[in-house]
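Missing here is one protein chain; the remaining ones are kept as they sit in the complex.
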Amino acid sequence: MLYREALNKAIDEAMEIDKSVVILGEDVGRYGGSYRVSEGLFAKYGKERVIDTPIAELSIVGNAIGMAIAGLRPVAEIMTVNFSLLALDQIINHASKFRYMSGGKLAIPLTVRMPGGVSRQLAAQHSESYETIYASIPGLIVFAASNPNYAYHALKKAIFLNDPVIFLEHELLYNEEGEVDFNEDLDPFKAKVVKEGEDITVISYLKMVKDSLKAIEKIEKSLNITCELIDLNSLRPLDMQTIANSIKKTKRAVIVEEDHKSGGYGAEVCARICEELFYELDAPVLRIAGEDVPIPYNRKLELASIPTPDKITAKIISWAKENGV
Amino acid sequence: MLYREALNKAIDEAMEIDKSVVILGEDVGRYGGSYRVSEGLFAKYGKERVIDTPIAELSIVGNAIGMAIAGLRPVAEIMTVNFSLLALDQIINHASKFRYMSGGKLAIPLTVRMPGGVSRQLAAQHSESYETIYASIPGLIVFAASNPNYAYHALKKAIFLNDPVIFLEHELLYNEEGEVDFNEDLDPFKAKVVKEGEDITVISYLKMVKDSLKAIEKIEKSLNITCELIDLNSLRPLDMQTIANSIKKTKRAVIVEEDHKSGGYGAEVCARICEELFYELDAPVLRIAGEDVPIPYNRKLELASIPTPDKITAKIISWAKENGV
Amino acid sequence: MNSARVKEFYYLMKLGREFEIRAKEEYMKGNIAGFLHLDIGQEAVSVGSMKAFMKGDVFTHYREHVLAIARGMDPKLVMAELFGKREGVSKGKGGSMHLFEPKLSFYGGDAIVGGHLPIAVGCAYARKIQGENAGVFAIFGDGASNSGAFFESINIAAAWKLPIIFFLENNYYAIGTHISWVSPFVELYNKVKNYMPAVRINGMDVCEVYEEVMRAKNYIENGLGPYFIEAECYRYEGHSMSDSGQYRSKEELEIFKSKDPIENLRKKALKDGLVEESFFKEADRKAQMEVEEAVQFALRASEPEISELYEDLFCKECSNVVS
Partner (left out) sequence: MNSARVKEFYYLMKLGREFEIRAKEEYMKGNIAGFLHLDIGQEAVSVGSMKAFMKGDVFTHYREHVLAIARGMDPKLVMAELFGKREGVSKGKGGSMHLFEPKLSFYGGDAIVGGHLPIAVGCAYARKIQGENAGVFAIFGDGASNSGAFFESINIAAAWKLPIIFFLENNYYAIGTHISWVSPFVELYNKVKNYMPAVRINGMDVCEVYEEVMRAKNYIENGLGPYFIEAECYRYEGHSMSDSGQYRSKEELEIFKSKDPIENLRKKALKDGLVEESFFKEADRKAQMEVEEAVQFALRASEPEISELYEDLFCKECSNVVS
């Protein structure tokens, strides 16, 4: 099943189960969603529950909050994560705080889906990763789906949580194929050990999980070691338990993210590791991340601005050598 | 001179020197600014250069970008940092990227001033610290003023830089008194060693510098050691040199920030230290930060949600003991 | 207006006025802190609108104590919230600007100017598809009417014919900014009259407010789409306790004070012989007493425990994971 199909199925089933689930966003209805995630839902559930909105992101999320207050379970789509900045006041000043500032009287069962990341030559205004923003906000839950199985289970669970969830998707994953185990009772808050290993813990999320896996194959051969790969899945809260278990074994950690390095989400992961597992570490944590520039249009520069399997491989190998792995 | 007077003087002198400097924001004109930072400027420079705007933060920054493109040097005020979320699309998708995405053809000499932090019982929608957001954006410069001297010099220099500067101020500092050395040629990008010491490096910014200083007095007495205190001043770029010099000496670092801990700005500082100075460290870096909750109205809870001199003292002492200082 | 209505309006406005006067005093004493926005002068809007719009959902801005009380919120719980006490409507976590009570369908106290409008519109959408025709009432100021959030809301509500009353309190000022500096016209219903029925009324007259909101309510209940009311009014105090309001002329203030909604209702009711003098005396006394009780309640109410800091952040399921 494709990633986008898994997302579609999660929404479809949620809408089937519960009439209060509605979806809204630009072109989510008749058009089927710009990445085809909501394909078929308009025909199936009608225009009251599958809502084509104007280009007004502040209102997309604001309206969704109002729907949530009224008892619906809205799933809002922001066409690209960049545009979510227009909705950020609603997400942060409203959705994330309403339960708290009402002394627990309001619940905001809201899911906001956002495709993001560096796709292919979409340039500076369409190629960002704002997980560092969302994961820094108390009151939000942030999930990041790297594969169809997690996408399906986590989205469906997110829709039925009674708190606001930011659901991050990566534009280059929509057409990725992967198995979905419909019988699994997946805990969306838990990180997943994608591959076990003994010598280095590689921590990643979204598209970089795939790229890290490719890198790991080469690294293992080249250094004759084994690497453990963790897919974070949930960025807020962060599943430190899974990370700690791994690092206690490997003594070394690498974080791979597509986000710009300075102030990127990896900083928080790195800080947590250094605070909590300092005495376990045999080497400094390595952060592999995007460069600190807006994403350029030219393909060569674009690729130079983000981690690729080759760069991940090279960086880990040289860091491993420097630190005596 | 008061902190707000220092800011006022910086703007006043910049306007005096260069006719292209204009200021804009809600109530910055006839009213003199809600924290009195622009007092007197309307009378002196008139309504064309001191612009009272509608409550439309997106436009305040967007308009300022347009003014910058047209050759002015706008200084925009966002009344409280929370409202800057409404302007974030302009700040990030536009101001921070325009030079780059135009291949260097556009310059955006823009300063955006924002009071923020936890003041006194202003509750969840008026008490945030978004330095983690701003400091994560390539193309932005981020200054944070903890005292009148830096406020004066850095703001004046920011206005004359040809790139967008986010200028963070703290609401509880406006009436702080401090000396301003008008002859100094201050480098706004450099961190400052506020106090020298041998055993622990305490890194902070904005209001927490003052609170850390209070804590340090007690800690030094209690543990019979000396602490070095660094005021970061510039959050992006981060002056790692000054940090490194200190840690090479003390072997231990503490970061004190008011921001929420998870994903707070301190994460980046901590990560940089752990990556670059790992082998220098004798103890895990300690992050002292705000709690991961929206800021509550009740004073007792509000104080419980942020670091105070007493809590800083207690946390550092217990951490020092645990790690054999 | 019959005598019972007039009495009700008078009492609620008086109660609101006394509440605000007392809140100001308690602020000076240090029992209330933060931003405190008083409704003094604007009680006709708060009471007239809430008494007309009894059923649907109400979304307000931060100047909402009197709206909350007129909606039926116990002044004790409001005062306790202002005092930051655990018994307050928002458990002391919200304060003056954030009074929420879903039982009263009162989603009050948003302190982001214009920020509650898209939320109100979303609620109206939900009500429409849920088949509940009472709809939504959203109140905001002249300052809010310049924000993108406002305009997006007007456009969407009109495009989708949503059951919502937009109620604009035009008191001419957004803190110290006069509306004429930041809008091409001062009669703000011009902003939307191509989108929906839009009227301008005298917001100092509780009966006029009541009647217009009744009209609007009927309109939206009939599924005809949104309705817009601009009420001219005035706040006698500064924007909040930290503003002295010096930017306004004494004359301007006096003009509006001469139209005082409470005083004028009393005069008119007496002149028309609708209500006897003794009622007002008694009402004034009772209002003061009720406020006194609210203050006593708030004083005696309890401080939250530090352990409550992490409560009310997430639903149970998420709390279990996050902590």
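We call the chains A, B and C, going by the order they appear; numbering starts again at 1 in every chain.
Keep in mind that, in the parts below, a contact is a pair of C-beta atoms (placed from the backbone, for glycine too) under 8 Å apart; a residue touches a chain by one contact, two chains touch by 3 or more.
Everything quoted here is computed from the prediction, not taken from an experiment.
Novice: Which of B:N93, B:Q121, B:T201 or B:S305 sits in contact with the chain that's absent?
Specialist: Final answer for the missing-chain contact: B:N93.
Novice: Which residue among B:R4, B:R49, B:R272 or B:R287 touches the omitted chain?
Specialist: Considering all chains, including the one not shown, the answer is B:R49.
Novice: Of the residues listed, C:Y27, C:F83 or C:F151, which one is in contact with the missing chain?
Specialist: The single option touching the absent chain is C:F151.
Novice: If the hidden chain were put back, which residues of subunit C would touch it?
Specialist: Residues 146-152, 155-156, 158-159, 181-185, 190-191, 193-196 of subunit C touch the chain that is not shown.
Novice: What subunit A residues would touch the chain not displayed?
Specialist: Within subunit A, the residues touching the omitted chain are 26-27, 30-31, 34, 52-56, 58-59, 82-83, 86, 120-126, 291, 293-294, 296-301, 304-305.
Novice: Counting contacts across the full complex, list the positions on subunit B that touch the omitted chain.
Specialist: Here the touching residues of subunit B are 22, 48-49, 51, 53-54, 56, 58-59, 61-72, 74, 89-90, 93-94, 98-107, 138-139, 141, 161-163, 189, 237.
Throughout what follows, only the chains that are shown with their structure count from here on.
Novice: If you average the Cα atoms per chain, which one ends up farthest from subunit B?
Specialist: C
Novice: Centre to centre, by mean C-alpha position, how many angstrom separate subunit A and subunit C?
Specialist: About 40 Å separates the centre of subunit A from that of subunit C.
Novice: Which whole number of Å gives the spacing of the CA centres of subunit B and subunit C?
Specialist: One centre to the other, that is 36 Å.
Novice: Compute the distance, rounded to whole Å, between the mean C-alpha positions of subunit A and subunit B.
Specialist: Distance between chain centres: 29 Å.
Novice: Which positions in subunit A are in touch with at least two other chains?
Specialist: 58, 89, 93, 100-101, 138-139
Novice: Quick one: which residues in subunit C touch 2 or more of the other chains?
Specialist: Where subunit C meets two or more other chains at a single residue, that happens at 90, 92-94, 98, 110, 112, 148, 313.
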